[in-house]
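What follows is a single structure, written as structure tokens, with notes after it.
The complex is shown incomplete by one protein chain, all other protein chains being positioned as in the whole.
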Amino acid sequence: MTKYMKYVDVTKCDGCRACMVACKNWNDLPADPQDFQGSVQSHPKVSADTWNVMQYIEHENGKGDLEYLFRHSACFHCTDAACEKVCPENAISYTKYGTVVIDHDKCVGCGYCVQNCPFEVISLKEYVDKNGDKYRKSQKCTMCTDRLEEGLQPACVTTCHTGSLEFGEETAMLKKAEQRVQEIKGRFPNAQVYNPQGVGGTHTIYVLAEKPSVYGLPENPKVPTSAVVWKDYAQPIGKMMLGATTMALVGAFVTNNIISRKNKDQDGGQGHE
Amino acid sequence: MVEINLNRRQFLKLSGATAVTLAVVELGFNEKKAYAQSKGFKIAKATVTPTICCFCGVGCGILVHTKDNTVVYTEGDPDNPINEGKLCSKGTTLRQLYTSEKRLTKPLYRAPGSDKWVEKDWNWMLDTIAKRTKETRDASFVETENGITVNKTEKIASLGGAALDNEETYLLSKLMRGLGVTYLEHQARI
Amino acid sequence: MSNQNKPDVKIRRFPKAFVWAHAINGIAFFALYFTALPMYTEFFDWLYPVFGGPEGARLLHRIFAVIFITPTLILAIFSPKFLVMWIKELITWKKRDIAFFGNFVKELFGFKFCHVKQTFFNAGEKINSILQMFCAILVIASGFTMWLPQFFPRALVQWGYVLHNIGFGLGIAVIVGHVYLSVIHKHSRPGWSGVVTGKVPAWWAKGHYADWYDEEVKQGNFPDLDDPKFKKEA
Partner (left out) sequence: MTNHWNDLQHTDCALIIGANPAENHVISFRWLTKARENGGKIISVDPRFTRTSSQADVYASLRSGTDIPFVGGMIKYALDNNLIHKEYVANYTNASFIVKEGYEFKDGLFSGYDEAKRSYDKTKWALESNPDGTPVKDMTLEHPRSVFQLMKKHYSRYDVDTVTAVTGTPKEDYLNVCKTFCATGKAGKSGTIMYAMGATQHTVGSQNVRIYAILQLLLGNIGIPGGGINAMRGESNVQGSTDFGLLYDNLTGYLASPKATVPEHATLAGYLAKETPVSGYWSNKPKFVVSLLKAWYGSNATKDNEFGYHFLPKGNKNYSHINLFKTMYDGGLDGAFFFGTNPVVGGPNAGKEKEALGKLKWLVAIDLWETESSAFWQKAAGSNPADIKTEVFLLPASASFEKEGSISNSSRWMQYRWKAIDSRGEARPDLDIIHELATKLKKLYAGSSKSADKPFLALDWNYGTGDVPDIDLVAKEINGYDLTTGKLLPGFGALKDDGTTSSGNWIYSGFYPEEGKNKSKNRDNKDTGGHHYLNWSFAWPMNRRIIYNRASADANGNPWSKEKAVIWWDSLQNKWVGNDVPDFKADTAPAAPGGTGAFMMNKDGVALLFAPTLNDGPFPEHYEPYESPMPNAFSSQEINPAITLFEGDFNKRGFKSDYPIVATTYRVSEHWQSGTMTRNQEWLSELAGHMFVEISEELAKEKGIKNKDKIVVTSARGEIEAYAMVTKRYKPFKVRGKQVHQIGMPWHFGFKGYATGATANRLTPHIGDANTMIPEYKAFLCDVRRA
């Protein structure tokens, strides 16, 4: 199955934020008004009701020139997704397109994924059901996987007017990104492709005008070591221990009974002396 | 309803969502005709109507998806050469012009000195407005000025209209001038 | 059960406060255990409806988490002396403590064994206590980071999950053994009444905790089982 990728060329973006509302519109997400952020930016970061946020950064480059940088920030859809790894309910899974999606029927709102995402793009949201009972679900960009299944591109990509967002076949997108970086090196010497290998590469890749840290992105994101220790070692061992202990006790119980039957006439407390 | 030439647009309007697939950029990985009526796909079986954005002067095409007597989605009209399916934030949210809880749904009247609106029916409103218009016009009408026929009232003003359809602006311009209104302005100036 | 030949004398092994503390602790532990199981592995997802869904399970887990912490306070307030003694015991290790283990395994599986003289807590119990306390601290501390992630550094929260997990894994293993010994394993069974009523058969205490028993006898707190009047009754 061909893998697909969302390509984000931040240098073509003019910060119009149509992607933000296209997402809300397609996914029927409610408004999530915030306090004044001190810039044009509307939300500090993505949230359960706001799956992509346009970042606005005033950056003075080495030459002393002002660059007004924008970044469409959303889920990266990692190839090795920490959220998928830590989910205790197997509610998070990879799709055939390479996207990472949350099954809300399975999600119990534990928030493990929220805390382990190296990009901090997953959030919990509390809902109230018909009976007035509260429940939580974790939420993030789905890359409009429902649209992909119908042969349509993600809503954000569909609405982007500058070609800053594209969606297409993985190798083509990667090639495009590499080429674009070469094109813009003149104006942006620090330009680079952001497709971090620490998480096995991502299905949202960026052409960044500056170093990742300028955008508040980790230079070297990876699945947290704790998550690896936990999911690859602690939990299997824990389960084993649970099993082994149980087996030991069952064994003890059985042998105990056999021996006491054998020693039927004897005092069980014989050894006390 | 939509008098578009016998091209795929008409197909779009008449057969609803099925045709949108033709319009919206396809990925090619879905062999089966997209928009199969997958249950829950939000614009499946929706009616699609092309419109033009009501905001700025660019004139982008928008598709309005309606279902169950509400607007379920709005997106760029890929056929419109001006925007080729792309939109800004305002155009994208056109849907909320319909769904917003703040929409006025009934005529409201505020009596002199009152501190509240009162709901009234359309007929009463328009009858009363017509009456006020006539009263003011009749009381202020000037037929001649310095021997020149001027046929005007300078006591009634009409403002606005930059968001109206051409046909509406035409009728408004015609009606106001027909009444002799000279204070006729709209947003071109502000 | 063939205890007829044992003297029917009971002695107080645990103060009332401990009995309560232990009971609360135990109940809370199992409540925490069960409310956590479906989260631990989807194998137990069927438990969610029992608790009123994930939200119910989460709420109960948090309620019991708080309850789980209270025994320490109960002991500290109502029986500080016992608490001090307990801690003292835990940090006092002698040769006989090591010797205990060989025999413990034999006893566990019902083979012939002999008691190595022990003080108030035998070496097994001490290990049990230490492990339990260690696990409890681990689980409680990491639990807080999970409960209130907004107050902790992200890395700490991430490690919290692992530690909670490890604490739980270890804890449950120890607890299962602990419970087995007290409830099912017949040689240790009288210990059950100890934690439920605070009192144990004197003979059993003497057998399991000879040094402690003898010490108490010397102080006149416990009857001397070697006194013939008891033997007579028997």
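Chains here go by letter, A, B and C, matching the order in which they are written, and residues are numbered from 1 within each.
Basically, contacts are C-beta pairs under 8 Å (C-beta built on N, C-alpha and C of every residue); 3 or more make two chains touch, one makes a residue touch a chain.
Predicted model only: the values in this text are computed from it and were never measured.
The shown chains contacted by the absent chain are A, B, with contact judged over the whole complex.
One chain is missing from the display, and on chain B it is touched by residues 1-5, 7, 9, 13, 47, 49-62, 64, 66, 69-71, 79-84, 86-91, 93-94, 96-98, 100, 102-115, 117, 122, 125-134, 136-141, 143, 145-190. What chain A contributes to its contact with the hidden chain is residues 12, 14-18, 20-21, 24-25, 30-40, 42-43, 50, 58, 60, 66-70, 161-163.
Assume only the chains that are shown with their structure count from here on.
If you average the CA atoms of chain A and of chain B, the two centres end up 41 Å from each other.
Between chain B and chain C, the centres computed from C-alpha atoms are 75 Å apart.
Of all residues in chain C, none touches 2 or more other chains.
Under the contact definition stated at the top, not a single residue of chain B touches 2 or more other chains. Listed in rising order, the residues of chain A touching chain C in the complex are 86, 88-90, 108-112, 114-116, 120, 133-136, 224, 226-227, 229-230, 234-235, 237-239, 241-242, 244-246, 248-249, 251-253, 255-260, 267-273. Against chain B, in their complex, chain A makes its touches with residues 2, 4, 16-18, 20-22, 24-26, 28, 97, 146, 148-153, 155, 158-161, 167-168. Of all residues in chain B, those touching chain A in their complex are 21, 24-30, 34-36, 38, 41-42, 73-76, 83, 85-89, 91-93, 95.
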